[in-house]
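Every protein chain but one is kept in place in this view of the complex.
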Amino acid sequence: MSGAVLSLPVAVPLLAAAMLVAMPRRRRLHLVTGVAVTGGILLLGGAVLATAVGGTVLTLDIGGWPPGFAITLAADAFSALMLTVSALLVLASLAYAAVADEGGPLFTPLTLILSAGVYGAFLTADLFNLFVFVEVMLTPSYALLTMTGGGRGAAGRIYVTVSLLASMIFLAGVALVYSVTGTVNLGELAGAARHSTAAALACSVVLLALAAKAAVVPLHTWLPRTYPAAPAPVMVLFSGLLTKVGVYAIIRVYAVVFAGAPQYRWVIMTAALLTMVIGILGTIGEQTMREILAFDMVSQIGYILLGLALFSTAGLAAAIFYLVQYVLVQAALLVAAGTVETSHGGGTLGKPSGLAHRDPLLAVAFMIPASSLAGLPPLSGFIAKLSLIQAAVAKNSYLAAAIATAVSFLTLLAMIKIWRGVFAGREAAATARPGGRPHALRAARPALIAPGLALAVPAIVLGIWAQPLFTAATAAADGLTSTAAYVQAVGR
Amino acid sequence: MTAAIAVGILVAGGVFLILRPGLARITVGFILLGHAVNILLIAADGAGRRGAPLTGEGDLARMADPLPQAFVLTAIVISFGITVYLLALVRASRRTGKPDSDPDDPGPSQ
Partner (left out) sequence: MGVVLVVAALSSMGLLSLVAPLLERFLGRNAGYLLAAGFIAVAVLLGLQAPTVLAGQPETASWPWIPALGVSFSLRLDGLASLFCLLVLGVGALIMAYCPRYLPHGGRHGYIYFLLTLFGGAMLGLVLAADLVLLVVFWEITTVLSFLLISAAGSQGAAPAARALLVTGMGGLALLGAVVLLAVITGTTDLTSVLAARQQVLASPLAPAVAALIMIAAFTKSAQVPFNFWLPGAMVAITPVSAYLHAATLVKAGIYLLLRFSTLFAGQPGWSLTLIAVGLITAVLGAAQALREHDLKALLAYSTVSQLGLLVAAIGVGTTVALAAAILYTFAHALFKATLFMLVGIIDREAGSRDIRKLSGLMRVMPVTATLTGLAGLSLAGIPPLIGFVGKESLFQGFARASAFPGAGVVTGAFAVLASVLTFAYGIRIFYGAFAGPTLQRRLYEPSWVFLAPAAVAAVASLVLGPAVAILNPLMREAIVNVEPGSVPPHFKLWHGLTPELLMSAVTIACGLGLFVFRDRVDRGLSRLPHLGGQALFDRLYTSTFRLGAVVARSAHVSSPWTYLARPVAGLVLLGGVGAGTLGRLPATAGQRSQPLDWALLVLLAAAVAGLVRARSVLSAAALVGVTGLIVTTWFLLAGAPDVALTLLLAEVLTAMVVAFVLRGLPRSFPRPRRPGTFAAGVLAVLAGLAAAGGVLALTGRRGVSPTGEFFLREALPQAGGRNVVNTILVDFRALDTLGEVSVLGAAAMGIMLLLGGLDRADSERLVAPYRFVLGPAYRVLAPVTAAVSVYLFVRGHNEPGGGFSASLVAGIATGFGYLAGRPGTAPRWRGPGPLIAAGLLTCAGVGFAATMAGKPFLAHFSVPLPSGLSVSSTILFDLGVYLLVLGLMVTAVTRLASEDDQR
């Protein structure tokens, strides 16, 4: 496995997108191409992961220039894991969009460009290049969000403007970093922020921007405001990718540039705890399924940051395990929510109700990921929370462990709220549409539920058979606590 | 020094504008902020040199750092693209009848 393959996740989706733009009417071709490209990248990611878990860091010096001066792509276990999970999510999203019949002729090319940005962001070892790839990821997202009428109003405006502001702060931060240190290569920057206050300050600007993109409290309010306005498949895509790139970048910058600086960990810990608590409070306060799930994304980011704040191998491994299983669980929940909306008339709690009787398959498709999110065994979420709490206690962060447990309880409360609002209880009387015909009291098409069920399977599998993912996550965590291999591969 | 003041002025003006109602004003605000970041990037040349980085036209030691200039070029083009998109969004939201800013938008007093 040579580093040359690292260019493929960036180049191939762009080429495919270009091709598809030239042929806008062939819907079947779009689907096949999108699935083929993403599936290929998924396999590639798995292969790279297998190599990286052993400790090697694959690198590719773009353009063949000596490392440290130009851009280098690098894949350690962390990057490879994120790459693989993202590809899986894009695949699921494409499949769901196809069955939900969403998206016009430009959906697949935009998704492909977005995915190229995501993969590039995970693989790059250069701060400015990271900025560019984040833009590559965000610009299609603007287009996808404003694709339909719902996204063109306030939600679209807010999303684009907040994103733009965060991007500008990001660029300013990169400028300051270059100004203080003279380089934007992550390998060259290793440890700079730990020893120099000026560099730490410059990097903090970068981290601030990334925190805004990752919806960390108090910069979180845009997420529940804007994501629910997107069509359901688009929200599935966004949920698993955009904020996760932000979190990945925060972890990477903190591990490499700050070298896990112990003196600043309290900042991350505070942010993590605030995010968890405020996020879950907002979650239980919302009234429609997708808004609840959007706010809950904020809360879950807090868990991941908690693992970062602990900065032990156990803590980081727990955070990465959490991140991976959470991406899939959240996607499954959103697919279920989307299906409830399209097939049963809206996702407001209480508007459809009694769905457990009408549509038992959909109820199961919701209940499994919801139980995982709430941390009920033997699902993946339970294992993830267990490992996080254990890591916290092992580092004597009892308050953090207690808050994490309490937030988990409140997550259970939120899921019960959805369950009682939408699924439990008596069936609502058939609501009449304007025009006379009552809303069908049938179950949703199985094709609409299938992607959700497929995504729910990892929640079960990763819970019962968690060890393989843990091995990968521990390898990734090792690469973060001791960054020597990464820095050596990437720097001069 | 002048770079710092220039950035400060542009940031102040830009931030003020983006906090006002109306997508058109916000767009102008972002344009100003973009200028600010670009000036910052050019000022990120560590040694404050001012020669144009064209090989063969002067002393290498006096040439400005080309890397931030490349960054600025990339940033200009990216923000140009997004600005055009923003303007299209302004037009589209007018077309669909949605107000450019909400009529009862109270602004930062809330």
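Here the chain labels run A and B in written order, and each chain numbers its own residues starting at 1.
Heads up, the rule we're going with is that a contact is a pair of C-beta atoms (placed from the backbone, for glycine too) under 8 Å apart; a residue touches a chain by one contact, two chains touch by 3 or more.
Since this is a predicted model, take the numbers as computed values, not measurements.
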Thinking of the whole complex, not just what is shown, which of A:G55, A:P218, A:P262 or A:G350 touches the missing chain?
A:P218
Option from A:M1, A:A47 or A:L208 whose C-beta touches the chain left out:
A:L208
Quick one: say which of A:A190, A:V236, A:L376 or A:V487 touches the chain that got left out.
A:L376
When the complex is taken as a whole, what residues of chain A touch the one chain not shown?
4, 6-8, 10-12, 14-15, 17-19, 21-22, 24, 60-65, 68-71, 104, 106, 109-110, 113-114, 116-117, 120, 124, 128-129, 132-133, 135-136, 139-140, 142-143, 146-147, 152, 154, 157-158, 161-162, 165-166, 169, 172, 176, 178-183, 185, 197-198, 201-202, 204-205, 208-209, 211-212, 218-225, 278, 280-286, 291, 295, 317, 371, 375-378, 382-383, 386-387, 389-390, 393-394, 401-402, 405, 408-410, 412-413, 416-417, 420, 424-426, 466-467, 470-471, 473-474
Touching residues of chain B against the unshown chain: what are they?
1-13, 15-22, 24-26, 28, 31-32, 35-36, 38-40, 42-57, 60, 63-67, 69-70, 72-74, 76-78, 80-85, 87-92, 94-95, 100-102, 105-110
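Here is the rule we go by: only the chains that are shown with their structure count from here on.
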Per the C-alpha means, the centres of chain A and chain B lie apart by a whole-Å value of 29
Would you pull the chain A residues touching chain B in the complex into a rising list?
128, 132, 135, 139, 142-143, 146, 149, 152-154, 156-157, 160-161, 164-165, 168, 171-172, 174-176, 178-179, 182
In the complex with chain A, residue positions of chain B that touch it
18, 23, 26, 30, 33-34, 36-37, 40-41, 43-44, 46, 67-68, 71, 74-75, 78, 81-82, 85-86, 89, 92-93, 96, 98, 102
